[in-house]
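Left out: one protein chain. Kept in place: all the others.
Just so it is clear, A and B label the chains in written order, and each chain counts residues from 1 on its own.
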Amino acid sequence: MTFIGNKSDLKVVGTRPVRPDGVDKVTGRATFGADYTMPGMLMGRVKRSPHAHARIVSIDASKALALPGVKGVVTAADFPDIPSEEAFVGEGPMNFRDLSLNCIARGKVLYEGHAVAAVCAISDEVAAAACDLIDVTYEVLPHVIDVEAAMAPDAPLLHADMFTANVTPKPEKPSNIAKKVHFTVGDVAAGFAQADVIVEGHYSTQPVHQAYIEPHACIASAGADGQCHIISSSQGHFMIRAYVAKLLGMEMSNLKVTPAEIGGGFGGKTVVYLEPLALAMARKTGRPVKMVMTREDVFRATGPTSGAVIDVKLGATKDGIITAAQAVLKYQAGAFAGSPVQPGCMCAFAMYDLKNVDVVGYDVVSNRPKVAAYRAPGAPIASFAAESAVDDLARKLGMDPIALREKNAAKAGTKTAYGVTFAEIGYEQVLAAAKNHPHWKAPLGPNQGRGIATGFWFNIGGESSASVFINEDGSVNVVSGSPDIGGSRASMAMMAAEVLGIPVEHVRPIVADTASIGFTHVTGGSRVTYATGMATVQAAENVIEQLKTRAAMIWDIPPEAVEWKDGQAVPAGANAGGFDPLPLAAIALKAAKTGGPIGAEVSLNAQGAGPGFGAHICDVEVDKETGHVTVLRYTAVQDVGRAIHPSYVEGQIQGGAVQGIGWALNEEYVYNTKGLMDNAGFLDYRVPVASDLPMIEAVMVEVPNPRHPFGVRGVGEVPIVPPMAAVANAIRGALGIRMHALPMSPPKLRAAVDSGVG
Amino acid sequence: MSSLSYAAPATVDEAIGLLAGASGLAKVLSGGTDLLVQLRSGRTRPALIVDTKKIPGIIGIREVDGGFVIGAATSGAMIGEHAALAAVYPGVVEATNLIGSTQVQGRASLAGNLCNASPAADSVPAMIAAGATAVIAGPKGRRTVPVEQVVTGPGRTSLARDEFIVEFHLPKRAPRSADAYLRFIPRTEMDIAVVGAGVNVTLDAAGVCTAARVSLGAVAPTALLVADCAAALVGSKLDEHALAKLDLAARDACKPIDDKRGTIDFRIKVAGVLARRAAAIAFERAAARS
Partner (left out) sequence: MSKIHVTTTVNGEPAEFLCQPGNSLLDALRDDLNLTGSKEGCSSGDCGACSVIVDGRLVCSCLMLAVEAEGKSITTIEGIANGDVLHPLQRKFLEHAALQCGFCTPGFLVAAKALLDHNPDPTETEARYWLAGNLCRCTGYDKIIRAVLDAAAEMRAGAPAGE
């Protein structure tokens, strides 16, 4: 595989063409999950739990089934009771049994909104009315919402068979603590003993939802021969196939999943909710079933990311060498095990070259919806605490916060607390770019403050498939198995065009269904441009070999005597013969006579994804009387490896930063004393709106990843890691008060101003 | 399944007849920006929707006797575009324009904002401060009531089931009079008021306040008309002493709740802050209208 390290050698990569799916999306023609219909289609609805925790005594659907137009009802009794089995199909750990129980409750409901039954009918109105007619008798159980309350010995227990994993000896009693994780290097006690300065803090964060604007939607059909089809918007149609096949006890080859356009995911569409229910009802009724969540369903029943409680302690010498870093992280998992506490523990201090680190994490269940992946799962939560503490340390040392970070920066050869040694990374370059940016030195006015924070994310590779086909007219199709959530079709087309040496306009990329391309892992972990990109590049390279062979046949010379240059076959040298170059289209035209269609599919498991680092600078102004925070200026610096389409890389950085600003300032789940969510809608779950924000300046630092042909690093997740601490550190600057709890909403800020304590 | 009917009467009498004759719950539709949300969520399940927008005069703004008559179903966008109204009652106009998004402004009406009977309705404290009255049509004819007497509690009004609001009246202004409305929300747009404060003042030639009305929203079951706040302003040029008295009176008047939008303590403090800030704007505007 080639590596093109020199930017000036690139003709397509690094330019900003119009994305190939763009026109459909600006004209309303793009079809998302809810836009599909099928002949004879029924509409499905979910009956959901009104209680945070209850035993299901009985479900009586007779009245619903008697309603004219109702065609079927399913409950857990219609699904196989599958055993516990770890699944690594989505993003992050998932257990098939938990997933099944999350899709439809069996015996107990574990959170408000938990699905207990589903109904399908001739119209949405009839289905909704039928839902109201399903009688569920509950025995309400005591509930627990908050993470530390759930860890208490006398807390209401969600799962009688949950014994904390990774603890020896095995606990005698079950608890809500699913797992303990522990990473340690060196000796933190000794490290703190060496420290001249120590800072400590007790932090908390609230769960936040991915808040994609498109609610979950799917349509499922089942043939009489058992062959089934699902169209849904997700971050991975192979993931949908694996989960649904498992939950319904089907063979995968009998289920084709077609990816609809997806209206945002951010990790939240790496699991299934509706698809198993829709297909179960389609199989039961013999008619296609469409299901679309309401916004309220999305908030009550789909995964936010964890809220957490974190204790952090840092020690440093007078000259700013961090001698010890310690943290305890307690993450909510929601109703089933599987919070991202482990990556949180791994990322907390990953930006620093540290001798003594000790990080302990707890994965804790409570009566909330099961968490799902959300952009750099776990890292933003840990970094809010860790990077706030680093800011406190800089203040206590009287050091510039960038200088402190530079002094302790991870670099190539740094061994992380979780055991990996970094290869080429760009953290120092990112810090230098932040320091040299005019924003860092710009003047501030009264009641204004500036904060900086940094962040790390692993980025991943993994299994991907892509194919490249040369059409008879010389145009090219690039087919991949990665749902496009933010412009990846554009980058696939660009990489293929770059390799083939042709204009990108001749390359048409598509995302194929599960029966039409090899297995491809979910669009998540910032892996698509890296891993699927690598498969695309390799497929294009394979195609070039074929094109050279065909040209050799046409010229009747050995294939080794042909070179591929600027989209054409040329003789390798004077000895090869004096032939005029053969453009791709000319070779394509003669494909039938030279061996048939030209194309290649590559399936691979990409290794060596390059980690990413970012540094965000934030200016705020605080209205001390109301606690309102205005973000005045925001600069996000990130090592992107190499930007294939810079506009979409900037877009990832800007979007991630703004999600982080929402997390910092206003987004939270509000529960009442009954354990019911009080703000399940966009009115009171307050994502940032356009008027809340300034322009977000994205600064791309390019430290190419040598393990990708164009130097790509994942870019989608890093930008949500620094913002919470960047905003908190800016508020610290403006008010002189350290805010320890997210969101830093106006009531909390006003109370902090009045008490002097955040 | 719903058995909902829809009617769009062409006259006030026809509307009253429909409301009176409805077999179940009848809801009046003007802008619909609250009603449709409630329909969709199942919070309200009416038997009949009476769309008032076909009634002549129910949409539009007229200047009458130096004051203004605003049709009950006039949209926020139309109110915002009425230059004369905005010049004389800037507080009422800015409060109305704070309701929801641009999209909501295209539909939302004063009557809907009032009769939805939310304690946090933005236009209501501003209308109360401005001394607005509502003209209510019913089987016995029309009655005119001060806006502060329309809402009796969260989700409840003093209107009979066969009554609806046809228009609002804003009185003729004395010289050197102006109003202002401020609300606090966590974001910059799209939120429901955590606290709202409307202030309407008249100054004498020397800049001393001779009359004032102050209304607070979202700090009690209904928007409050706070006499003590007005008393703090009357006789002052809005000096530090008057501002402190106003702040205290506003805080004393609050009877808020803790909810997803704010705490009791926060609402009380911010009520004082907004009363002061709105008063400052109203004084400045009034002084400029000499």
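Please note the rule applied: a contact is a pair of C-beta atoms (placed from the backbone, for glycine too) under 8 Å apart; a residue touches a chain by one contact, two chains touch by 3 or more.
No experiment lies behind these values; they were computed from the predicted model shown.
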{"item": "Residue of A:Gly474, A:Pro559 or A:Gly681 touching the missing chain in the full complex", "value": "A:Gly681"}
{"item": "Chain not shown: contacting residue from A:Lys7, A:Arg29, A:Lys63 or A:Lys593", "value": "A:Arg29"}
{"item": "Candidates B:Ala20, B:Val37, B:Ala231 or B:Leu248 - the one touching the absent chain", "value": "B:Val37"}
{"item": "Chain not shown, touching residues in subunit A", "value": "16, 18-19, 21-32, 34-35, 125, 210-215, 261-266, 292, 294-295, 485-487, 645, 647-648, 650-652, 654-659, 681-683, 687-693, 695-696, 698"}
{"item": "Touching residues on subunit B - with respect to the absent chain", "value": "1-6, 8, 29, 32-33, 36-37, 39-41, 49, 51, 53, 75, 77, 100-104, 106-107, 188-190"}
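Heads up, the rule we're going with is that only the chains that are shown with their structure count from here on.
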{"item": "Mean-CA-position distance for subunit B and subunit A (Å)", "value": "44"}
{"item": "Residues of subunit B touching subunit A in the complex", "value": "1-2, 41, 184, 186-192, 194, 259-263, 265-266, 269-270, 273"}
{"item": "Residues of subunit A defined as touching subunit B within the complex", "value": "67, 125-126, 129, 296, 625-628, 665-666, 670, 678-679, 682-684, 686, 688-689, 691-692, 745-747, 750-751, 754"}
